[in-house]
Every structure is written in structure tokens, then in C-alpha cells.
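All protein chains of the complex are present and in place, except for one that has been dropped.
Entry: chain A
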Amino acid sequence: MSSQLETSFVKQLQENQNLIHKICRLYTNSEDAHKDLFQEITIQLWKAFPQFRGDSKFTTWAYRVGLNTAITLYRKKTKTISTIEFDNKLHKIDQDEYNYEEEEHIKLLYQAVQQLNDIEKALVFMYLEDKDYSEIAETLGISEVNARVKMNRIKGKLKNILNP
């Protein structure tokens, strides 16, 4: 038996699931862990859904809950070993636009991002999602100026990881 609330939730989540996949992509590095985190975020979203009033967009609201789950609530079951295969699987390459050098570089970039800590990943995630600094600052609970400063430091850190 599924209530109306449940149906509406499942439908919206199904439509916007990429958002959760993207969070999982940054915070996990194996297929199992990805699924596990996806499930936990889904559960947390569902728990918080009765408070979602629809005055903000489903995605904006889901961002918050998703990030909070990944950074704060989620407990990794076991230490997962990084599997590059999974990364490759997610990173399907269209043969016609295959550019070996660029693909290699991007792969290294993803691996560098994986080495950042949870908070830095959150900043990177929101940056990749085109969020402006005021929103990044608001979501994390830090000041806008410091969000900018931190972002610049992360860029520097990534450069160092890539060119040691």
C-alpha cells in the first residue's frame, strides 16, 4: 500500500535522481558504496519529506539533505577500496569524441578530488553544480568571503596533487 505522499515523493525523486548520483559519485568510490549512500540519502529525504512544503524547488531542498547525509549522517559500512573500474564504467566515452589525453587528465582530476576531505568535496560539488558563493556559504554555514578563500585553496590543493 502506498500513500499519495509516497507516490509523489517517489515520482519526484525518480525524476531528480541524478542529483543524488552526483553526490554519491564524489563521496564514494565503489559501486556498492555508491548504492549504499544512494539508499541512505533516499531514506533521509523520505524522512524529511513531510516538512518539504514546496516553497523551494525539490532539487534545492534535496541538495541540502543529500549533502548533510553524505557529510554528517552516513556511516561507511566498511572501508572500500578504490575501484578504478567503477570510475571507468561511469565515465563512458563516446568513441567519436575520444580524446585520449583529455580523458586521462580528467580521470586524474577525479582521482585528485577523491583525495580531498568531506568538506572540501562539498565545496567542489557545489562549484561543479554552478552554485554561487552565497548559496555555498549558506548551505555549509560559513561566511561567503571564507567560502571564496577556501575554494581558492582547494584549487591550489588540487594543482599540488596533480603536479607534485
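As a working rule, contacts are C-beta pairs under 8 Å (C-beta built on N, C-alpha and C of every residue); 3 or more make two chains touch, one makes a residue touch a chain; residues count from 1.
The rule is short, and it goes like this: contacts and distances are computed from a predicted model.
Engineer: UniProt protein name for the omitted subunit, picking from "Thioesterase TesA-like domain-containing protein", "Beta-carotene 15,15'-monooxygenase", "Carbon-monoxide dehydrogenase large subunit" or "Nucleoside ABC transporter membrane protein"?
Structural biologist: "Beta-carotene 15,15'-monooxygenase"
Engineer: Which parts of chain A are in contact with the chain that was left out?
Structural biologist: Output for chain A: 2, 6, 9-11, 13-14, 17-18, 21-22, 25, 38-40, 42-44, 46-48, 51-52, 61, 64-65, 67-69, 71-75, 77, 90-92, 102, 105-106, 109-110, 112-113, 117-119, 122, 124, 127-128, 130, 138-143, 146-147, 149-150, 155, 158-159, 162.
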